[in-house]
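Missing here is one protein chain; the remaining ones are kept as they sit in the complex.
This part shows chain A:
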Amino acid sequence: MNVIEINQLTKYYGKHRGIENVSFSVEEGEIFGFIGPNGSGKSTTIRALLSLIHPTSGSATIWGRDCIKYGSELRRDIGYLPSEVFYYEHMKVIEVLNYSASFYDNVDYTRIQTLADVMDLDLNKRIDDLSYGNKKKVGIVQGLLHEPKLIILDEPTGGLDPLMQQKFFDLIRTENKKGATVLFSSHILSEVQKLCGRVAIIKDGTIVKIENIRDMQKHNYKKFTLEYKGLIDVHHFNLEGITNLTLNENTLHFLFKGDINRIVARLQDQALLNLLVEEPSLEEIFMHYYQKED
């Protein structure tokens, strides 16, 4: 069953593009990654899901119900962590969390303390005395305290130190094991790689690809490094399936996706000093999605 279904969702801010024809779906119980550079439309998509903004066209449903029409009912079971965490500055952490909890039915108030202990958060501090990372922790507790069935995280790890990130990931995994579906937006690939099963890549407001993260990394791409004796004819590698081609003095780097024999054929009669074929990192795979086409 799909928890989130986004269908041809488009949002324009006046003439300015937000997102265009975004479609993807998130299945129940999965941790779905949503990857793209800053300004690519991740937050716009998420904010439309939460009916903070109204889409220009297209639709989005959660548990089969329209996001805008049934927004208030759907949000009962959604936990959301915004990318920019701001709260009422003059309030104490515990006051903000109690205020947040007051909007939900049957909240277990002891959970606030439990979550705060896990995230090492001082509940009696004032919001304006908190560092960015600590505000993020308030956001995490606030997003999880009502035990939501759908957790939407918009760049959640910014400002958290590695230890806290680890604790946070553990927390998300625990919630996921308990049955929560997670939509995890980020521009940092390693964290998506750690946590997510499937991933949608968004660039300039449109979805470029939706893939299983393991397949993408293991089966499709190879990273080639070729060291030459003399001049390199770059055009020699003008092949389909080659991306991220860079020339560095006598060394040529590229990613290749496809039948490896085609590269081997090209390499014949080439004056090579060295040849390296490696598994690319996800960062490198994503680079060519990120680069703007001119």
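One rule holds in what follows: a residue touches a chain if its C-beta (ideal position, glycine included) is under 8 Å from a C-beta of that chain, and two chains touch if they have at least 3 such contacts; residues count from 1.
In the analysis below, contacts and distances are computed from a predicted model.
Q: Quick one: find the hidden chain's UniProt protein name among "Blue-light-activated histidine kinase", "ABC transporter permease subunit", "Molybdopterin synthase catalytic subunit" or "Lactate utilization protein B".
A: UniProt protein name of the non-displayed chain: "ABC transporter permease subunit".
Q: Among A:Glu89, A:Asp108, A:Asp233 or A:Asp259, single out the residue that touches the unshown chain.
A: A:Glu89
Q: One chain is left out of this view; which of A:Asn38, A:Ser102, A:Thr246 or A:Gln268 touches it in the full complex?
A: Reading the full complex, the residue touching the unseen chain is A:Ser102.
Q: Among A:Thr10, A:Ser43 or A:Asn134, which one touches the chain that has been omitted from the display?
A: Checking each option in A:Thr10, A:Ser43 or A:Asn134, the one touching the absent chain turns out to be A:Ser43.
Q: Considering the entire assembly, which residues of chain A contact the chain that has been omitted?
A: Its contact residues with the unshown chain are 13, 43, 47, 50, 52-54, 71-76, 78, 80, 82-84, 86-89, 99-100, 102-104, 142.
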